[in-house]
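Right after this comes subunit A.
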Amino acid sequence: MKRSSWTDYQKDIADDNYYYARSCIRQNFFPGSEKAFLNILSKDLGRNIFDDPLHTSCTGIGYHSDIVPLPTIMTVVARQFSLMAEAGYENFTSSCITSFGIYTELLNTWEEFPELEEQTREALYKATGREFAKPKNLAHTSDVIFHHREEIARKAKHRLVNAHTGEPLRVVEHIGCHYAKIFPKSGIGGSEFPYVLAGMVEEWGGEVVDYPERRHCCGFGFRNYLVQANRGYSIANSHKKLESMSPYRPDFIVTNCPGCSMFLDKWQYTIAEMEGTTYGQNGCGIPVLTYEEMAGLVLGYDPWELGMQMHQVDVEPLLGKMGIEYDPSAKYLGRNGKYIGCPESAIVNSRAKETLYKIKR
Partner candidate 1 sequence: MKHIVIIGGGIAGMQCAVELSSLGISATVIEKEHATGGKLASWHRLFPSFTPAEDVLGELRLKFAKAANISLRCGVTATEITPRKVTLSTGDELECDAVVLATGFTLFDARIKEEYGYGIYDNVVTSADLEDMFNRGEIVLKNGNKPRRIALLHCVGSRDEKVCQRHCSKVCCVTGVKQAIELKEMFPTADVFNFYMDIRMFGPGYEEMYREAQVKHNVHFVRGRISEVSPTIDGRLQLKAEDTLTGRPLKMSVDMLVLLVGMRANEENAELAARYGLQCQESGFMKPQDNFMHNVESNVEGIFYAGTITSPKSVGETLNEATTVALRIKDWLQKQ
Partner candidate 2 sequence: MTFFALFCIPFIVGATLMFLSVVLKYFSWLRQLPTSDMILIAKGIFTPRTLSAVWEIVCESLLHRRIFRRNVVLGYMHMSLAFGWFLLIVVGWLETLSYLGTEWVPLQGHVFFKYFVPLNGIEGHKPLFDNVMDALLLFVLSGVTLAWLKRVRSRLMGMRRTTKHIFFDRIALSALWFVFPLRLLAESITCAIYGGGGFLTGNIGTLLSQHIDADVLMALYEPMWWMYSSALGIFFVAMPFSRYMHIFTEIPLIFLRHYRLRPAAKTKSYDNFEIEACSRCGICIDPCQLQSQLGINDVQSVYFLRDRRYNMLQQKIANNCLMCGRCEAVCPVGINLNTLRQNSRTTMRNIPNEGRYNYLRGIDLSQGEGRVGYFAGCMTLLTPNTMSAMQRIFEAAGEKVWWADKEGSVCCGRPLKLSGESDSAQKMIDYNKSLFEKHNISTLVTSCPICLRVFREDYDLQGIEVLHHSEYILRLLQQGRLKVGYSAEQRYTYHDPCELGRGSGIYDQPRAVIEAVGILLEPKHNRRDSLCCGSSVANTAINDAQQLTIARSVADELEATGAETIVTACPLCKKAIARGTKHSVSDLSEIVAKNLK
């Protein structure tokens, strides 16, 4: 694909001194990714990043589910920004795409409607006694990794290449809808041909797969997942994407959105149970990685340290392809070598874990 248009959509990404805002979903489902991000920035790249224990959820899920009203979320977001200013930072980076979308949307809202900014300033002060502030630079954490992709490439221990054949790995990149579909200028490469993940993949030796449903939503859709009766819509979207990408035989999917990672991963299990369909090679699912996990593997992190045992679809086939050395049996050992429990075998993972790896308990 001749992606030329991404250069038309450039944005300023701060080089150092970030204030970090976590993601609700990732903290729970991919906690290793956020930890890896902090480690990569501070240890590998030597950048300053502040993980503030005072910050909260942006309440974006509640907002998009019609539970949290606009004035409330504006105040919550203003508090986040205020915390950042108090901590002495002006570069805000958010781990969550929903949050990133919210922050972008609200900053634009305040720009367009100064009276709302005024109301928020007042509400923030009344509620918390804090001073209103706005970040100088707002970036999603994938933007930050994208920004440092060349440096990471220089320090790479592995490349996104099949270690046995030397062929580049075929990667499906999936961009969260709220990354650039609301404000195309806020994303690298715009909304039609976002380059934020593709840039990383290409820099690190992989090959990006462009498939018909590339732009399509993963199906999370807030209300569509949260109400059980609507989940049929939610899964139908993932189903559509997986059907569309599977003929390209991708080695893995990488996403920059917490919801997408979760749904593209876990719906594979659901679809396998409902229809018996799996989309990956050898009857398995397609591993779904976060960009931090992808960067972590490239930088030589241990997959279990990256939290990849939390995935629904087993990542071992991918690790094998990349030639990464790891202890298969240590998969379910936690930080202190303590057994954290092992999920049941699922259709989506064709091999029984116990027998294959002699999981240590």
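Behind the choice of candidates: all candidates are chains of the complex that A comes from, given by their letters.
The working rule: a contact is a pair of C-beta atoms (placed from the backbone, for glycine too) under 8 Å apart; a residue touches a chain by one contact, two chains touch by 3 or more; residues count from 1.
Note that the structure is predicted; figures quoted are calculated from it, not measured.
Only one of 1 or 2 makes contact with subunit A in this complex, and that is candidate 1.
Listed in rising order, the residues of subunit A touching candidate 1 in the complex are 1-5, 190, 192-193, 210-215, 247-248.
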